[in-house]
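Note that one protein chain is taken out, while the other chains of the complex remain in position.
The first chain written gets the first letter, and so on, giving A, B, C and D; residue counts start at 1 in each chain.
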Amino acid sequence: MEWVLFALIALPLGTTLVFMLIPSRYSQLVRYTALAAAAAMFLMSLLVFIRYEFEGGSGLRFDLQLDWLENIAFLGENGITLHLAVDGIAAPMVLLTGIVILAGVFISWNIDYRNKDYFILLFALVAGVFGVFVSQDLFFLFFFYEVAVLPMYLLIAVWGASSNFGTFVRTKEYGAMKLVLYLVAGSVLIFIAIFATFTEAGQGTFDLPVLGEATYGETFQKTFFPFYMIGFGILAGLWPFHTWSPDGHVAAPTAVSMLHAGVLMKLGAFGILRVGIGLFPEGAQFWSPVLMTLGVTGALYGAVSALGQKDLKYMVGYSSVSHMGFVMMGLASMNSIGVTGAVLQMFAHGVMTALMFANVGAVYDQTHTRDMTAFGGLANKMPRHTAFWTIAGLSSLGLPGLAGFIAEIHIFVGTFQAGYYWAGALGILAAAITATYILRMLASAYFGPFNERWASLKEMRFREQSASVLLIFFIVFMGMWPKPFIDRISETVNNLPGIG
Amino acid sequence: MIPIENFLVLSAILFSLGMYGVLARRSAILIIMSVELMLQAVSINFIAFAVFLYPDQFRGLIFAIFVITIAAAEVGLALAIVLRLFRNRATANVDEVDILKW
Amino acid sequence: MTYEEGIFYVVAVVTVAGALGVVLARSVVHAALFLILALLSVAAVFILLSAEFLAIVQVLIYGGAVTILVLFAMMLTRVRDLPQPSDGAQRPFAALAAGAFLGISVLAAVATDWPGETEKITVVTLNELGEALFRTWAIPFEIASLVLLVALIGGIILARSEEGE
Amino acid sequence: MDDLNLQWSLLAPEYILVGWAGMVVLLDLFWGGLRKDQLGYVAAAGALAATLVSLIWINDDTDFANLIQINNYTTLFRVFFGLIGFFAILASARYVRDRLLHAGEYYALILLAVVGANGMAASGELLTAYVSLELLSFSLYVLVSFAKFDHRSNEGGLKYMLLGAFSSAILLYGIGLIYGVTGSTHFAEIGAQLTGDTSSFDMALFLGLALIIAGLGFKVAAVPFHMWTPDAYEGAPLPVTALVAAISKAAGFALFLKLFAEAFLPLLDEWRLFIAVLAAATMILGNLVAIQQHNIKRLLAYSSIGQVGFLLVGIAALSPEAGSALVLHLVGYVITNLAAFVCVIIFYNWTGKEEIEEYAGLAERAPFVALSLSVALFSLAGMPLFAGFATKFILFQAAAQEDLLWLAGVAVLMSFVSLYYYLTIVRQMYLGKPEEETRFPTPWLEYGVLATLVAGVFLVGLYPQPLFDVVEQGTAVIFSGSQAAGAVGKP
Partner (left out) sequence: MGEVWLIPAIPAAAFVALLLFGKYLPRRGDWLAIGAIAASFVIFFPVLIDLLDNLDQPDFTGGGRAWEWVSLDAFNIQLGFHVDQLTIVMLAVVSFVALMVQVYSVAYMRGDPRYGWYFAMMSFFAAAMLTLVLADNLLLLYVAWEGVGFGSYILIGFWHERRSAAEAAKKAFITTRIGDVGLLIGIILLWREAGTFDISEIFEFAEGGGYSAEYLTLAVLLLFAGAVGKSAQFPLHVWLPDAMEGPTPVSALIHAATMVVAGIYLVARMLPLFELADPVALSVVTAIGLTTVMMSVTMGLTATDIKRVIAYSTLNSLGLMMVALGSGSVTAAMLYLFAHAFFKALLFLSAGSIIHATERQDLTELGGLSSKMPVTSVVFGIGALSMAGIFPLAGFWAKDEILNVSGDNQNWVVYVFMMLSVFITALYMTRLFVRTFTGRPRNHHAQEHAHDAEPMMTVPLLLLAALTLVGGFVAFGSVGEALGFPGGFGEFVFLEEAEAFHFPWDVAILSTLIAIGGIAAGVYFWSGEAAPARRAAQSLRPVYRTLANNYYLDDAYQWVINHVVLAGGAVIGWFDRNVVNDTAVDGSAGLGVFAGFGMKFLETGKLPNYALAISLGVIVISIVFLVVSV
């Protein structure tokens, strides 16, 4: 079974090559190739999730190690290896990626302008994402991290949309440039921290398990944990380094927003957990109050800003900031409940925000506006679409029975258990505010008397519906039966260093 | 006998004067001349070291020979370029050639 | 002070004077003439260092070839018509820099106690020199010839006027 | 001073190059029928031949008259320079045919430049090194001003030439002082001399060292000795720019590394900080100013200055690890840079334009070139999948190993800055609207060259192990001596 992780990375990359061979005029062929590849990825990720065996504590599953660079310069045995494996944290993330890319391909179906190049970049991005989640080597984790960021630029700048909000304008070039530069700026910090880590560890290898064994001075940990925290945090939308995210969403094409908010932002949180906390538990302990504060601030701030938005994508973008704030709270709680909750939230938010963007895209394609006040009573024309929206919204406001609740309750409980009463309380308040803006949006855009201006509106296309249904299935599944997720995650989390 | 320092100081003076020339002069030809002065200083250095300190291997002398040779070639090439410049732009003043900047 | 020292100082003063002329003379032609002076006196310095062979080389290559070349160039570029003065705007900085460097290098020259014999000159015979030059130092010699070749090619290509010029 | 090894065959590659250069000139003179680009292919064959021949001495370790050392280091760089010449010539063929006079001399000069570069890498002694350096520089002076009637080429050549002479005078003065205090010009002997107590002649020694740093700094274009670079690059005919960017830097660093590893390593702790500061200044200035450029040649010039800063990191962190990392990055960088320049050349051959705005919509008109250029630029910015990421990562890690984490940090920050201006080019190509929709004609040869280089970029980026093995064997030898002296890196 080891091959499966390698295949997860190789398949998208290979597909990009296949795309290059297809003459660009066969756009339909391109689409079906993409669909086939995405389906394959989805199935493989599902396989990874299901076939995850439970013996062996924190042990890595599907462990595969390919030499890349070793016995050279400062690199010793296994200096840098393509070390692929999943643990209980990575497994749900892999699944998430599989889900979102499949849905994303469905949503991208109606892209006509140079769709071949579009899919090439999209799949390169996905390869990077898979790579980050399954890498057990610090070098490759970072390698794939950048791979995942870079294609964003063209994806947004070429296929995105500029929008004019009257008082201000956000061009797609701006959004794309800011997004990429901001994220790479974050990786600068990571870069530095990695150098320091390797030197301090003195193991002559970037292999994460080995680095995990190494001992790091306490001051060293305290010094360099913030590098990881902020460096990865930027990608995770950590307040106040989040502004790339809403603008990026507004500029990005639908599927890219889905991947970006659904998966890419998770890379950041994942990095903090896997690298930051995994290597520097004491540093994490030391900085957790800060992380908690930032997380709570982000959660509230994002929710309140979302409350102030008229543009659907801005609203969802800020809600992402808010929800990633919850993830940060979970991580900062530094106990198994909270951290498990954080990972759950990563999955839950990934699925539901992807669903939200899919819906925004569906209505934007037809109306070419995202101003919620311009709509009204769309439920009459698009009942299913409305239902999807409602489910996504309810999940994000933490309605029991949907994914969001499971994740958030863990986070809140964890936060309280860690003794951050104020933080927990504010977090729960933020969840209530979430309810406010979600329901306001639904009430103004989808309910109430129908706005005749949209008389020509049609229900979502079948492909879009199937994408939504796919996502909803997992929202409900996790909401109803979270055990499979919790078991996998908590098993690993409990074995993390410094998680009490 | 004359101590080595004298020669070294002399070469230092020559070199500095050459440097001044390069920095201060406008005409490319004058700059080339100044460079020649600097190279003279270098040769004096080399020879002095060779004959005073390391006469057994006298690499300095060899060095000096090559310095002179190459200096000559340098002058030739440089002048050719200056000439070309003059043909193109009717000037040999280096501060007038600044289309390339920023 | 011995007579050798006397000679040295005379030569040195002439050399410096020539150099000063090169860098200060208002007319390029004068500068060129000063250069010749400086070069010849440097040749004299070589003799004082009992490196006669180099002195000869110096006189031949510089006193001959180079200066002639320079003068030719001046005629070709009619530098006489160049607007005066021939000094650039950054003269003070130049003086400053040169002065600073002078200080440093003189300091280095004086403050260092040079290893080995610093008072007595050992004469190197011409045959030793030739021997070394063509045996030990054959490689640089060959490369140097290539350098000259390149300079030659460059000179020809750049200097000669194409048809239609 | 007897029993020197005078086995001339050791110099076969250089003889081949020189001979070939002469042949090319003569062909040009006496065979009018030969098309100028075909002449180029002949010359390229020469470079290739020399490269192949130099492979004979793999794992050999001998020297010619104590001046030229033939060992893995030399072989590595002979091959490297040979290939640079090869690709440069191929890339120039069409350009020379359409835009330059004296094709024969042009190619001959490139070949001679390669000879000079080989000399710099091979020589174990200052005089030889200096003469080779001048050979390289002279060839480049001429080549830069090769477009006789182009004022910019002319001006670039003038500045390059005069400043070059000035700086080599400074370099010589430094060499003189070093010679004065150590009594030798052989790297190894100098190193041996400096291992002991140097306090008696520190003055001259450090002045000399400073001057040598300045002189070499000029050749590799380190701030503040870099100022000729943008002008020379912009002025020179495009293929020459490519050549200068590649070979003068490569050779400069070959010498820099060898000299400092074999001769000045004992003084490491004295000069490390200076080089580090130079490196920082270089990368900061290069990358920040590059943001402001609108001419692609000038932009690449500044970006190359930035790259010099990164390479200097390797010198600052001088250690066997850093040495090999430096060479690795050097190779990766040169390949990438050549790829970028080939793209620019192709575009110039089509349109005769070199402003960045004019690249608008290139992705529409020539997807392959646009893609390759993007790849090259991202590689320069140090993005993964491409050479830049792996090599930079290892180089900076090496610096971190030597307690230069701050420098590594600056370097990473600056390569992040560089991403910005590379992206602006990518934006032009992919977002700009082309003035006309028609596809450009396909120049197969250039595309072939480009494809090879891009493949190289990916190879180095995705699996550097073989290259790294070679590089490490190459650099091991230059540290062997000092390791004996027990002065490698820090305790």
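FYI, a contact is a pair of C-beta atoms (placed from the backbone, for glycine too) under 8 Å apart; a residue touches a chain by one contact, two chains touch by 3 or more.
Here the structure is a predicted model, which means the values were calculated and not measured.
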Handout entry: Neighbouring displayed chains - absent chain, whole complex
Key = A, B, C, D
Problem - Identified contact with the non-displayed chain, of A:22, A:214 or A:428 - result: A:428
Completion exercise
Of the candidates D:203, D:280, D:311 or D:346, the residue in contact with the absent chain is D:203
Completion exercise
The missing chain sits against subunit C at residues 88, 90, 93-94, 97-98, 100-101, 104, 107-108
Exercise for the section: Please give every residue of subunit D in contact with the chain that is not shown. Expected result: 158-159, 162-163, 166-167, 170, 202-203, 206-207, 209-211, 213-214, 217-218, 223-225, 227-228, 230-231, 270-271, 273-274, 285, 288-293, 417, 420
Problem - Contacts of subunit B with the absent chain, listed as residue ranges - result: 19, 22-26, 31, 94-95, 97-102
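Convention: only the chains that are shown with their structure count from here on.
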Problem - Distance from subunit C to subunit A - Cα centre to Cα centre, in angstrom - result: 70
Completion exercise
Residues in subunit C with touches to at least two other chains are numbered 105, 108-109, 114-116, 132, 137, 140, 144, 147, 150-151, 154, 158, 165
Fill in the blank from the handout: Among subunit D residues, those touching two or more other chains are 1, 127, 131, 134, 138, 141-142, 145, 148-149, 157, 173, 177, 180, 183
Practice task
Sort out for me which residues of subunit A touch subunit D in the complex.
Solution key: 67-70, 72-74, 139, 143-144, 146-147, 150, 153-154, 157-158, 173, 177, 180-181, 184-185, 187-188, 191-192, 195-196, 198-199
Problem - Touch list for subunit C against partner subunit B, complex - result: 2, 4-5, 8, 12, 15-16, 19-20, 22-23, 28, 31-32, 35, 38-39, 42, 45-46, 48-51, 53-54, 57-58, 61-62, 65-66, 69-70, 72-74, 76-77, 79, 82-83, 86-91, 93-95, 97-99, 101-102, 105-106, 108-110, 114-124, 128-129, 132-133, 137, 140, 144, 147-148, 150-152, 154-156, 158-159, 161, 165
Problem - subunit C contact footprint on subunit D (complex, rising order) - result: 1, 4, 6, 11, 18, 25, 64-68, 101-102, 105, 108-109, 112, 115-116, 119, 123, 127-128, 131-132, 134-135, 138-139, 141-142, 145-146, 148-149, 157, 173, 177, 180-181, 183, 200-205, 207
